[in-house]
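With one protein chain held back, the other chains of the complex are shown just where they sit.
On to subunit A.
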């Protein structure tokens, strides 16, 4: 199974595995990774699974949809490498992806 590394705001890193085809938000939630709220449950409707994607992996994640771009534009601490974890599908190409979680999800 591909793995993903979540680094929290304090710098602590957690590497977890998830099945191919699962989104990164679910992988985090199923593995009790803190810092991902996921209030809407993966509908791209709330921006509480906001992550900063490590630059080396950003292009491999593909382009965000219009809705995701809108939701991210309202996120409190959005940066150019911001994505919603629920919109990133874990594949073998993303095996080893590294993302950071913000101080709080708004």
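Operating definition for what follows: contacts are C-beta pairs under 8 Å (C-beta built on N, C-alpha and C of every residue); 3 or more make two chains touch, one makes a residue touch a chain; residues count from 1.
Note that in this section contacts and distances are computed from a predicted model.
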Among "ABC transmembrane type-1 domain-containing protein", "Cytochrome P450", "NADH-quinone oxidoreductase subunit J" or "Raffinose/stachyose/melibiose transport system permease protein", UniProt-listed name of the chain not shown: "Cytochrome P450"
Those residues of subunit A which, in the complete complex, touch the missing chain: 37-41, 43-48, 67, 70-71, 73-74, 76-77, 103-104, 106
